[in-house]
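Complex shown without one protein chain; remaining protein chains in place.
First chain written, first letter: the chains are A and B, and each begins at residue 1.
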Amino acid sequence: MADTASLVSILLDRILSIFVDEMINIPLINPIVERLMEIPFVNVIVAFILWKPIFHVLILPGLLGMTLALLFIIYFERKITARVQWRVGPKEVSRRTGGVIQALADGMRYLFQEVIVHRDANAFYFLQFPLISFLPVLLPLMFIPAGGTYGIKTIYTIPAALALISLIPVFIVAMGWASNSKFAYIGSVREAFMYFAYEIPFLLAVVAMIVLYQTPDPFEIVAKQWILGAVMNPIAFLAFFITVLIATSRLPFDIPEADQEVAFGPYVEYSGIIFGLVMMLPYEKLYLLSMLSVILFFGGWNGPEIAILGDLAPVIYLYIKTILFMCVVSLARSIYARYRLDQSLRLGWGVVLSLSMIALFISAGWAAWLRL
Amino acid sequence: MVKVVKSPKKGLVRSAIGHFRAITEVAKVVVNPGTITVHYPRERRKYPENFRGMIMFEKEDCISCFRCAHICPANAIQMYPDDEGRYYPGIDYAKCIFCHFCVDSCPTAALKQSKIHDVAYKDVDSMSVTPEEMDNVPEIVREDAVTVEYDFDRDIRLVKRKEVENLLVEVDKPERPEFKAVPQYGENCIGCRLCMFSCPVNAIRSKLEETKVILETDYDRCTGCGICVRICPTEVLILTPVEREGDHQ
Partner (left out) sequence: MKTYTLDVPVTPPKEYESYFVPVPKEFLEDAYRSDDFVVFTGPQHGGSGHMRLIIRVKGDFIVEVIPDPGYVHRSMEKIAENRLYIQNIPLFERPSIIDFGNYNLGYVRAIEDALDIDVPERARYIRTILAELGRIGTHLYDAGILAVFLGHTTGFMWPFALREYIVEIFTRITGTRITGSFIVPGGVRRDVDAKTLDMIKRMLDALEFRIKKFERVFIKNPTTIARLHEVGVLTKEEAVKYGVVGPFLRASGVEYDVRKVEPYEAYEDIDWDMVIGEDGDGYTRFLVRVEEVGQSINMIRQLIEYLPEGEVLSSDIIAFNKNDIRGSFFEAYADMVLPEGEYTTLTEAARGTLLYSIISDGESTVPYRVRIVTPGWVYLKGFMEACKGHRLADLQAIYGSFGYFPPEADR
């Protein structure tokens, strides 16, 4: 028995040693962490949570951070739209705080609503896709670093993240297919069209920035941004911004899920918490793309150092900048009407594609000049 | 005389100007919002005195003339008899469309408007209000502490006052002469005495003189409701305006 006990403690020590090397260092909570690290078993858990990849994916800017950001941005979007529209917006759920928990309350309502799977749907895929679609949302988070924390550290993180983000429309089209309904079908076809229209200029805009910095490594990109990327290459930023609007189905490009035309398109048959999940999908995508755009165009996690937060400071800078970018994007909803499919395809394949090409040339010019 | 509107010309510059204007206008509103919301249960919109809300009823003033029930376009008013055999209106708010034809028809302002517009009923049956219940002001929960009035001064202005508004309205009696039912064309009378039976205040009496029925109105009692006039098959009785009490023409 003693052997087993010692074996377990040796094993735990070995596991602990993996985590301890790359633990996030936050001076603010160091005394608590040190106290906890003295307790066996608990120290493994604490070390695991504070292990950089896990902290990155699960806490900030990962799952927890994303959930908070989404809850906030949904509330903010409703509130700012209401402000523009001479209204007040959500308020009654908790009047003292101005209705901050409205999005949470809506989520709770979805949770208690019946999930209906209609007769014509392919029930297996119908229920499966909304859940699987979290994969292309969470996996890119592994690749997009946040300065102090990171999931997988390679120099190809930005291309890898882009490749995974590009998978999301595939799941939306699949959802529309599994719904087996006319409006879902029309919505899926529209989504597929839009996917091709924005993906190329989007990638070109990112490539332009990679050319500008001559590296796909986000750490280097951020380090080189003593002038903001958006100032260095505004055309690339414009192309990126428009494609973000198209990619996240924001107005004026919410064509696949136009509720007056195709009644939420691919999501038309979903109800209950499953609908809540699929409706979060564009917001999750917006979160990822905002993070990417902050890294590429707004100096990523650059900011004055805060000693007491240690490694957490850059993460918080990135997080705040991401939320600010999302706030700006959410304002588009109250300004614009919806374009028609053919018009936005023309825009995507014409104007935005040429903009991203121009951006590529500008970047090449900068790159050549800076090397001299 | 004829104004022709033309679609604007399209072009990149024009559309860029359009985008810029829309964005700046929205940005302006974000900074300086023109919110016109009235936070209803806590604030109450001030409505004018002639607001057509719930209908109030004064039983003392009612002369049981059936005018309200007769004119109601939605058949929402039903006349209920009381112990003395007089009829009083009760409104079925499930049917009422708040046109206030009844209020405008009422000769004595027994029915009058109020500014109450937010009453909830438990079920459809309780929406049918009897005259006894109509005497009371409907019970509403007042959460408001502020009265909001819309005013305009180049832009809309929400005038907020810290006061609890009285929702009941004082209404004068309508301007109209007093009427009495006069059995003017007695020679037409066929002696059916429907007028006598229908009179809510027993103001009409009949005498039999040989084979002829002679009608007589007690002008002190007569309220001028006109039921006898409407019910008479041969138009014996005529509603006649009086100048002073007792001095009938």
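Keep in mind that, in the parts below, a residue touches a chain if its C-beta (ideal position, glycine included) is under 8 Å from a C-beta of that chain, and two chains touch if they have at least 3 such contacts.
Keep in mind it's a predicted model, so treat the numbers as computed, not measured.
Quick check: which displayed chains does the absent chain contact?
Within the full complex, the chain left out of view touches A, B.
One chain isn't shown here. Among B:S64, B:Q78, B:Q113 or B:T223, which residue touches it?
Counting the whole complex, the residue in contact with the absent chain is B:Q113.
Residue-wise, where is subunit B in contact with the chain that is not depicted?
Where subunit B meets the chain not shown: residues 1-8, 10, 14-15, 18-19, 21-22, 25-26, 29, 34, 36, 47-48, 50-52, 67, 70-74, 97-101, 103-107, 109, 113, 150-156, 173-177.
Considering the whole complex, not just the chains shown, which residues of subunit A touch the missing one?
81, 84-87, 182-183, 186, 251-252, 254-255, 258-261, 263, 333-343
Criterion: only the chains that are shown with their structure count from here on.
Can you check how far apart subunit A and subunit B are, centre to centre, with Cα atoms defining each centre and the answer in Å?
60
Going by the contact rule set out above, which residues of subunit A touch subunit B in the complex?
80, 83-84, 86-88, 331, 334-336
Along subunit B, where are the residues that touch subunit A in the complex?
22-23, 26, 29-30, 33-37, 39
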